[in-house]
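These notes concern the structure reproduced below.
Note that this complex is displayed minus one protein chain, with the remaining chains in position.
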Amino acid sequence: MPAAATRLTAGAIAAQLSLELDGDSDTPVSGINSLADANAEDAVFVADPKYLPQLADTRAGTAILSPAHRAQFAGTALLSDNPYLAYARLSQLLYPLSTPAAGVHGTALIDASAHVDPTASIGPYVVVAANARIAAGCVVGAHCVLGESVTLGAHTRLHARVVIHDRVALGTQCTVHSGAVIGSDGFGFAPDAAKRWHKIQQIGSVRIGDRVEIGANTTIDCGAIDDTVIADGVILDNQIQIGHNVHIGENAALAGCTGVAGSTHIGARVQVGGHSALLGHLQIADDVILMGHSVVSGSLRSAGVYASVMPVMPVRVWRRLVARFRQLDRRA
Amino acid sequence: MPAAATRLTAGAIAAQLSLELDGDSDTPVSGINSLADANAEDAVFVADPKYLPQLADTRAGTAILSPAHRAQFAGTALLSDNPYLAYARLSQLLYPLSTPAAGVHGTALIDASAHVDPTASIGPYVVVAANARIAAGCVVGAHCVLGESVTLGAHTRLHARVVIHDRVALGTQCTVHSGAVIGSDGFGFAPDAAKRWHKIQQIGSVRIGDRVEIGANTTIDCGAIDDTVIADGVILDNQIQIGHNVHIGENAALAGCTGVAGSTHIGARVQVGGHSALLGHLQIADDVILMGHSVVSGSLRSAGVYASVMPVMPVRVWRRLVARFRQLDRRA
Partner (left out) sequence: MPAAATRLTAGAIAAQLSLELDGDSDTPVSGINSLADANAEDAVFVADPKYLPQLADTRAGTAILSPAHRAQFAGTALLSDNPYLAYARLSQLLYPLSTPAAGVHGTALIDASAHVDPTASIGPYVVVAANARIAAGCVVGAHCVLGESVTLGAHTRLHARVVIHDRVALGTQCTVHSGAVIGSDGFGFAPDAAKRWHKIQQIGSVRIGDRVEIGANTTIDCGAIDDTVIADGVILDNQIQIGHNVHIGENAALAGCTGVAGSTHIGARVQVGGHSALLGHLQIADDVILMGHSVVSGSLRSAGVYASVMPVMPVRVWRRLVARFRQLDRRA
């Protein structure tokens, strides 16, 4: 855990994050730490009650707590009905992203017809094609490749080695992690009578809203004809695959290794557990929650929590159960 | 959807694609579009009968249709028994890939012993090692890295940021999407008595046929001793993992996020749904079709359609079912 960029007091934090302070407002806060490792200048948080017993032993000077748990901590308390959110906001206050100097690195190759805002930062060995537009405050990391007519909204940040294909548009304040590929061809092929595949040119693109986060090595395909669409506030973890013409609604959250096949529409605020698979051409209603490793082969028309995970068992038990399962067909 | 590179007439398209025309052969066609968004200069297609009702309302001037559905469209018809294939061919006619100018970008580093055909295009910051051979008409995108003795057949195209390791051979007219890694080490280690792993040098390579498509961030390992082999016409979607010494037969198609473990042989024309897992050392017969999210733990000796997807259910129902499933062992 690094030292925070700034050193604040509990009182200053309470004021900036609109939290109620109970204790010494001058308590210094120079970092966030775990309950076990914190020292007097660290802030800790308890969002899950199972960690409350550790509050008695922590050496932290400041803790973010629900008011109901205030009595269990002897130090300075920052009180919130949503300690996890308060912790998130404090993390942004204490550990703001470093912003590299504005300007284009001498090794970056920017097409003459591209527009790069003078406040943007373009890293080494970046390649930007014709008619791309990079807005104010963008950060484009080393080795990124941006295709023709790509647009990045203000304050969008690409980590090192992101590829954005032709005509993809990202909104403002997006974050794209290393290795992501946005706008690669959708998987569209037509078989002929000899079962040879004929490629369908993928002429749609990808439209990505504001405040979208895209994880490392995640891939998002362009649309076959219409666009693939990721709405505002969506968060995608690492190694997710989004097929052509998928739509993902506002503030949906997909955990790592999930795949969404072509033309599936995911509603707003949907949460998808890691390693899930959504087949193609489905409709997933707003506010659906899929547990980890869900497999969705039909549309889900109403909000609710869904699961299909078959958990591991000792292999001998498992083999007997699979045998019994196969027998179900005969016994019914 | 971008404007097409060329503007044709329905008559010219019928002639070039050997389709039957029914209507005004001078109907202009300047793009392909969806039924909902098309205008008079667009062509649309109907391959799935469920979209037939939209034909009455589309403003498209031209439609690719099965002869049986011709009466349902008032405009110019291009008739085919396989409208989906005709659409694929039209997409290639109207939206040919742009071909960058031949030549080697000034920032590309090409070993003196490598051979690059003068008609090939090598992008910025490409690195090509000793004895590589890049044939006529190849396009190597920005930031690609080609190892020693790599060969690319004529008109093969690598998108930005592809890594091809030493001695890998690709045939003609292949397409490799961004982030793919071909020829990385197979996962071969031998444990000693202390359960420490000793690496087995992976001395095989990867041989890839003609007209193979490889998706974004897909990985294909080199063989342990013999080669990993991908036959002509195979299409691989994004984020697929192909283990060492896998063989994939002609015109097989694997959808995204599928993993194939070492030494499994997949027959010709096999189709694998997305997010499937094939364990190692299996034989999959020609023409097998695996539904999405299939898990294959034994060889499949005959053609047919297979599935193992257990679809999501509301979590309370699911938990009861898993409990019942566990009880099967006791009840039998």
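Order of writing sets the labels: A and B. Residues in every chain begin at 1.
Keep this in mind: a residue touches a chain if its C-beta (ideal position, glycine included) is under 8 Å from a C-beta of that chain, and two chains touch if they have at least 3 such contacts.
Worth saying up front: this structure is predicted, and the values here are computed from it rather than measured.
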Identified contact with the non-displayed chain, of A:Pro53, A:Pro67, A:Gly103 or A:Pro124: A:Pro124
Selected residue (touches chain absent from view) among B:Ser25, B:Gln54 or B:Ser184: B:Ser184
Residue of B:Ala12, B:Ala47, B:Val127 or B:Ala154 touching the missing chain in the full complex: B:Val127
From A:Leu78, A:Ile203 or A:Val309, residue that would touch the chain that is not displayed: A:Val309
Residues belonging to subunit A that touch the chain removed from view: 1-2, 32-34, 37, 82, 84-85, 87-89, 91-92, 94-97, 107, 123-125, 141-143, 159-161, 175, 177-179, 211, 213, 215-217, 233, 235, 237-239, 251, 253, 255-257, 269, 273-275, 292-293, 309-315, 318-319, 322, 325-326, 328-329, 332
Footprint left on subunit B by the chain that the document does not show: 109, 125, 127, 143, 145, 161, 163, 165, 167, 179, 181, 184-185, 187-193, 195-201, 203-204, 217, 219, 221, 225-226, 239, 241, 243, 257, 259, 261, 277, 279-280, 290-291, 294-298, 300, 304-308, 310-311, 313, 317, 320-321, 324-325, 327-328
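Note that in this section only the chains that are shown with their structure count from here on.
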Rotation angle (°) superposing Cα atoms of subunit A on subunit B, nearest 5: 120
Cα-centroid distance, subunit A relative to subunit B, in whole angstrom: 27
